[in-house]
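With one protein chain held back, the other chains of the complex are shown just where they sit.
The first chain written gets the first letter, and so on, giving A, B and C; residue counts start at 1 in each chain.
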Amino acid sequence: MRILMIGDVVGRPGRHCVRDLLPRVKENYCVDFTVANGENLASGTGFNEKTANELFGYGVDALTMGNHVWDKKEGVAYINRDSRIVRPVNYPPGTPGQGYAVFACKGVKIGIVNANGRVFMPALDCPFRRVEEAVKELQAETNCLLVDFHAEATSEKIAMGRFLDGSVSAVVGTHTHVQTADERLLSNGTAYISDVGMTGPYESVLGIDPEIVIKKFRTQLPARFEVLDKGAAQFNAVVIEIDPQTGYAVSIERIFDIHQL
Amino acid sequence: MRILMIGDVVGRPGRHCVRDLLPRVKENYCVDFTVANGENLASGTGFNEKTANELFGYGVDALTMGNHVWDKKEGVAYINRDSRIVRPVNYPPGTPGQGYAVFACKGVKIGIVNANGRVFMPALDCPFRRVEEAVKELQAETNCLLVDFHAEATSEKIAMGRFLDGSVSAVVGTHTHVQTADERLLSNGTAYISDVGMTGPYESVLGIDPEIVIKKFRTQLPARFEVLDKGAAQFNAVVIEIDPQTGYAVSIERIFDIHQL
Amino acid sequence: MRILMIGDVVGRPGRHCVRDLLPRVKENYCVDFTVANGENLASGTGFNEKTANELFGYGVDALTMGNHVWDKKEGVAYINRDSRIVRPVNYPPGTPGQGYAVFACKGVKIGIVNANGRVFMPALDCPFRRVEEAVKELQAETNCLLVDFHAEATSEKIAMGRFLDGSVSAVVGTHTHVQTADERLLSNGTAYISDVGMTGPYESVLGIDPEIVIKKFRTQLPARFEVLDKGAAQFNAVVIEIDPQTGYAVSIERIFDIHQL
Partner (left out) sequence: MRILMIGDVVGRPGRHCVRDLLPRVKENYCVDFTVANGENLASGTGFNEKTANELFGYGVDALTMGNHVWDKKEGVAYINRDSRIVRPVNYPPGTPGQGYAVFACKGVKIGIVNANGRVFMPALDCPFRRVEEAVKELQAETNCLLVDFHAEATSEKIAMGRFLDGSVSAVVGTHTHVQTADERLLSNGTAYISDVGMTGPYESVLGIDPEIVIKKFRTQLPARFEVLDKGAAQFNAVVIEIDPQTGYAVSIERIFDIHQL
């Protein structure tokens, strides 16, 4: 079972990059199931029905989220109507949407969990506790489990990876929009990477026009962040091979591609 | 001119990893000048005369610092006595030590600047302004300039890289202890990487024993962080080749090695 | 039923101020039951058996805590051995100590809840949810309920007051060490104040020697915070009168006294 996990897809450049590259990537890497982080799908912040369905139309099977999940009101309204969307599990009870879900793929059940970090991030429930509970629930159905831990601090991410090592197939980080070079199999069989990176405009700052971001840092005046809508796009992802019998990871490989839109 | 920049060296495992690997790395990569981030040299937090000199003895030419620079009192007392140590330039006027320095190497002058980020970090002077001033000063002497931007947020790091693109030879990030896979030459000739990574215990969380860190996240009780003192060590660095005539970067290459101590 | 709530007692000056003033305050204000926030009892940060017992010996009936509760290791070890100590209820399950407790006083049962804010504070469970659960439990026993909400942000504190308005007798804030002038009865019968203030050295910065704090802000260098051990002490508290039949508050009155130690 080979799962492709695509890093935060940012705005139109990110969506079009998925559209143009996904078919070939799936073929080249023999991908069975595709997950993408969708918290920046719609104009760089949040998602809505249209952009989610756009991604599903391009061949994405599941969308995970993050701290920007609720930035578009339409997303809040829509999330309960599409079972392929998984938002951070550590929002309080009663939050719209689901924190984990099971997908069927070629006779194998795949459990996907999404969680949000708490270091330098919103005040949510403990991600370690909530993920532990979700994993326990999911293990009754399958041992093929992927956790997208959407977090800022590398300490929290690596701690989560090691905490879950041996209990899940893979822990992949998202949120920083920069791919890390620490992909590996941990000692007890879990694939790990601190951050999958970003799929979006290549000459940007996390997807945003650099002029705007630099000016904001230098002036501390408010600025309207806009997705950079010119130049090439980058495609950031990892492919994880999982032994469907044991749920252990066999390999994890980074993908970093640049694409002229 | 080939500069080796080693990511945050953590405690004894980090120092011994430098001791054992540096000679071969220098030879393999034809290194002319070696910089290491030393904010975690002494028992994982801060530095002192002994550990700084240990690194210099192993062949390091300059030490940069970060938010942990003052964690050992001995370091505060010592910093003015060794001109090879560069601490973040954006501490207030009057702070011990220097924020930038010029080193001579094989007939070439190399300027090293260190700065600390402000996002999720201590309240210092604006790093963009202070680095801009330092670069202007240094450009009177040399155009071979390396900036170690010690920061948490990828947005601030990439913004700094793009802000300085064309003005300095390289902007390398440190602090997260995780090497990123985004090394590249920016459009105007500056080499860039968001984080060089960590040189220290491989099976740790940023250098620290994982048991301690996981327990701390789960219980929120205070914990004494201790450097993991067993198992292999990882060596994280980049080699940057600079054209000494123009100061532009020719290449940047990541190094990730694992070493049995 | 008249409850005296004393603001964060800081170090020896704070303890001695309680020793010297409490008997007269109790008499003057016809106090039936005395609570003190004890998170800064021992040398300004944390508590231990000795300093807790010192306060109990001076006539305090219950001690609440806050974000500094675990700063002294002895406190962590001791907390389960004294049922008069209440630590924030929103620490994770399994944390030593108790988040709420019932005390008997002149034939009336008094429930005390302690909680920690999350804005600019450690990442704990949701204080609103945990306090709501505690209040539900306690209401089975008594409707004479005092909540010490130890928090930084006035928004979170006032929101908690209004959230609990009508369900508890009083919501009193602690932590900022500055008494606020907004004491009042809320619309549904709950007494409220954003912060009770500090009992400790009068010419200090939150209990600490001003020279040290000012220098730290100006230099951003590490500093060892020490309780100011000279000059007068201030006594900060509120007296809340509760109707023991209904649990509603009848009045809340601030106390601000200065005492030569």
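The criterion applied here is as follows: a residue touches a chain if its C-beta (ideal position, glycine included) is under 8 Å from a C-beta of that chain, and two chains touch if they have at least 3 such contacts.
No experiment lies behind these values; they were computed from the predicted model shown.
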{"item": "Partners of the unshown chain among those that are drawn", "value": "A, B, C"}
{"item": "Contact residue for the chain not shown (choose from C:Cys126, C:Leu185, C:Leu221 or C:Leu261)", "value": "C:Cys126"}
{"item": "Among C:Asp82, C:Glu141, C:Glu203 or C:Asp229, the residue in touch with the chain that has been omitted", "value": "C:Glu203"}
{"item": "Sole residue of B:Arg118, B:His177 or B:Lys216 that reaches the chain not shown, by the stated touch rule", "value": "B:Arg118"}
{"item": "Residues in chain B touching the chain absent from view", "value": "92, 118-119, 123, 125-126, 129"}
{"item": "Chain C residues that touch the omitted chain in the full complex", "value": "120, 126, 128-129, 152-156, 158-159, 162-163, 176-182, 187, 194-195, 197, 203, 205-206, 210, 213-214, 217-218, 254, 256"}
{"item": "In chain A, positions touching the absent partner", "value": "70-71, 76, 91-92, 94-95, 122-124, 218-222"}
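To be clear about the criterion, only the chains that are shown with their structure count from here on.
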{"item": "Chain whose Cα centroid lies at the greatest distance from that of chain B", "value": "C"}
{"item": "Inter-copy rotation, chain A to chain C, in degrees (Cα atoms; steps of 5)", "value": "180"}
{"item": "Multi-partner residues of chain C (each touching 2 or more other chains)", "value": "92, 123"}
